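A single protein chain has been removed from this complex, and every other one stays in its place.
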Amino acid sequence: MSDPGGPHAGGGDAVRVPVMSEHIVSPKIYLAVFAILLVMTGTTTAVSFLDMGPWNTVVALAIAVFKATLVVLFFMHIKYSRPLMRIVIVGGLFWLAIMLLITLSDFMTRGWLPVFQRFEP
Amino acid sequence: MAEPRSLSREEYAASRLQHHFVSLEQQRDASTLAMWVFLVTEILFFGGFFLTYTIYRWQDPIGFAHASQHMDIVLGTINTAVLIISSLTMAMAVHSAATGKRKPLLAYLSATILLGFAFLGIKAVEYTDHIRHHLFPGPGFRFPGPDKPAAEMFFSLYFGMTGLHALHMIVGIGIVGTLLVMAYRGRFTPEYHNPVEVSGLYWHFVDIVWIFLFPLLYLIGRHLK
Amino acid sequence: MRTDFPLFPDSASTIAPQVDHLYFYLLAVSAFFSVLIALLVIVFAIKFRRRSENDLPPTIHGSLLLEAAWSAIPLGIALSFFVWGAKIYFTMNRPPDDSLQVYVVAKQWMWKLQHADGTREINELHVPLGRPIELKMTSEDVIHSFFVPAFRIKKDVVPGRYSTAWFQATKAGRYHLFCSQYCGTNHAKMIGWVDVMAPIDYQNWLAAGGGSGSLAAAGAALFQQHACNSCHRPDSQARGPNLEGLFGRTITLSSGRTIVADESYIRESILNPTAKLVEGFQPIMPTYQGLITEEGVLEIIAYIRSLQHPNPASGTRMLPPTNRMPAPNRPGQEPRGPEERKPVNEGEGERERNP
Partner (left out) sequence: MSAELTPPLPETPPRTSYLTAGYGVKSWLLTRDHKRIALLYLASITFFFFLGGLFALLIRLELLTPEGDLVQPETYNKLFTMHGIVMVFFFLIPSIPTVLGNFFIPMMIGAKDLAFPRLNLLSWYIYMVGGLFTLWAVVHGGVDTGWTFYAPYSTVSSSTHVLAAAIGIFITGFSSILTGLNFIVTIHTMRAPGMTWFRLPLFVWSHYATSLIFVLGTPVIAVTLLLVALERIFHLGFFDPALGGDPVLFQHLFWFYSHPAVYIMVLPAMGVVSEIVPTFSRKSVFGYRFVAYASVAIAVLGFLVWGHHMFVSGQSVYAGLFFSLLSFFVAIPSAVKVFNWTATMYKASISWRTPMLYAMGFVGLFTIGGLTGLFLASLGVDVHVHDTYFIIAHFHYIMVGGAIMGYLGGIHYWWPKISGKMYPEGLAKFAAFVVFVGFNLTFFPQFILGYLGMPRRYHSYPPEFQVLNVMSTAGASILGFGYLLPLAYLFWSMRYGKDASSNPWGATGLEWRTTSPPPTENFPVTPVVDWEPYEYRPKTEVAAVG
């Protein structure tokens, strides 16, 4: 069972980064990320008391997305991992977006009336 | 199962290789990919709730905002912080395992478990509060003013989403507990520690879910009145 | 077992031929492709059957041209289905302005139908020939579906909102009315008839039914009874918006969105008032969920509708008053005055009078 070719000796994905030279993230980075996360938590709570009209939701979600991105990139090592994992995540989020947006588009257009019914086939 | 102490580190690592894999790298690669794919299924699993939430909030934004004012924002913020700290300890646990530091590994894993329990404890306090104030949906639901239907929907979603999240926390605590026992027995080495790493991914994911639940459930009505 | 069985449904509405034409087109295309594929498979299987165990056919890897052709041609055909189908669908979803209104309330397992003049029927709907009929439908329990195969129309009847369907019958007769959405034990028994009558017969039939209290009148009574007018009144003490001329108007909500005040909106305004708050008003209106029945809500809607500024053409969409007189018996026609019909109706017990 020797294989000079494949990176796994057993094959697997043909093209890949030199595998599994595992990247060890320094605790300093963890601490920095952690500090930002805490600050953002405080910010989002504080900001929610301001009246910004529709922007309240936007800001709250933007902060949440930012926090989640930090966690994914650093705590979950995506910044240091191979593209396949990123495709997996983006794919998952994309599917979530499909579900949310298409369903929502039904609800938002329900009141609309069909317009060009006039020409008969 | 081979007793790790009697083997050299390399031999031990080799003994962890399952027969159908060719190398430890392949094995590790497979388990990391598997965990990410699993997390994608989790995204879509929670996605059903997020969709329901979006639709109903869109239908009655004001009712939702008013209902959200009945959340305890202090406890909510504290709980968010607790989870973020637990994510840090989990990340440090992975780090310790990767660098082969057993004592810190044990400490970080224990801390993570404690923080997990702290989160659940605070959540339990909140739940009892809500239930005492008749905010559990159903025949006993009371809500002043004309927003009752929207508020009932909000609390249905609140209990559904946070309940599902809490369930994930409980599972996570169980997993980290298992890791703790394994780490205590010296099962992890720099060459072989992917159980810690993969469980870490799960823990962080549960944290991320909360990062979204928090603003969506606690913060939407603060600016009114 | 009947030996004279149909293979194709009656076609009795203006929509039916349109649907049938598209159906024939689809059939033709499908027949073409099914026969093509079947023939090719069979011919190849025979012509190129293995003759010796050592046959080695030529290697053919594919052809970009062919792939492009058999992607593009089906796509083009499919798009023609799409456009044609969409046109019919739009027609189906856009009731003509001069439609007669019929209100439908479905419940396990019966159809309750109510004409604009208050005449009620159960599991049987009488309609005039050649007049578009608009159905406003809701359900008291689970989802049902209003299906008349001869008209090629179908629409789910969903609790908690109004669905609309319309048809214009083109052939007098009796047609099946099915509930086509599974709704529990007697789903298969939730069937009835649509009676398409010549307009004159329809007038007679209506007159026989009494139709004393119109829907709007019943709604007005409810409006008083629930003290809606304590807030909704045309004077300065009004705490709620004036409902006159509301129907069909575009409303600006406090969220800044706009919405057309249709049946569903008014229904929601009564049962869940805060969901869509009118701009400039406080959320003080109580919910009437559980206090007013679905039929009651329909009556209130008819009443609010009647608060339009009088406009005989579309306005309340009721038959012009002159049409409602009992038709005189013409020579050569069977007399079908109210007197003749009454006993029959009572015997059948299929129609309720408006209380």
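Note that the chains take the letters A, B and C in the order they are written out, and that residue 1 is the start of every chain.
One rule holds for everything that comes next: contacts are C-beta pairs under 8 Å (C-beta built on N, C-alpha and C of every residue); 3 or more make two chains touch, one makes a residue touch a chain.
Only a predicted model underlies this, so the values are computations on that prediction, with no experimental measurement involved.
The chain that is not displayed touches the following shown chains in the complete assembly: A, B, C. Residue-level contact of chain A with the missing chain is found at 1, 3, 5-6, 8-14, 84, 91-92, 95, 98-99, 102-103, 105-110, 112-114. Touching residues on chain C toward the chain that is not drawn are 1-3, 5-9, 18-19, 22-23, 26, 29-30, 33-34, 37-38, 40-42, 44-45, 48-51, 53-63, 66-67, 70-71, 74-75, 78-79, 81-82, 84-93, 108, 141-143, 145, 147, 149-150, 152-156, 158-161, 163, 176, 178-189, 191, 272.
Where chain B meets the omitted chain, the residues involved are 18-22, 26, 29-30, 33-34, 37-38, 40-49, 51-52, 55-56, 59, 137-139, 149-150, 152-153, 156, 159-160, 164.
To be clear about the criterion, only the chains that are shown with their structure count from here on.
Here the spacing of chain A and chain C, counted between their Cα centres, is 43 Å.
With touch defined as above, chain A holds no residue shared between interfaces to two or more other chains.
For chain B, the set of residues touching two or more other chains reads 59.
Chain contact summary for the complex, chain B toward chain C: residues 59-63, 145-150. Of all the residues in chain B, the ones that touch chain A in their complex are 21-23, 25-26, 28-29, 32-33, 36-37, 39-40, 43-44, 47, 50-51, 54-55, 58-59, 73, 77, 80-81, 84-85, 87-88, 90-92, 95, 98-99, 200-201, 204-205, 207-208, 211-212, 214-216, 218-220, 222-224. For chain A in complex with chain B, the touching residues are 1, 3, 7-10, 12, 19-20, 22, 24-25, 27, 30-31, 34, 37-38, 41-42, 44-45, 48-52, 56-57, 60-61, 63-64, 67-68, 71-72, 74-76, 81, 84-85, 88-89, 91-93, 95-96, 99-100, 103-104, 107-108.
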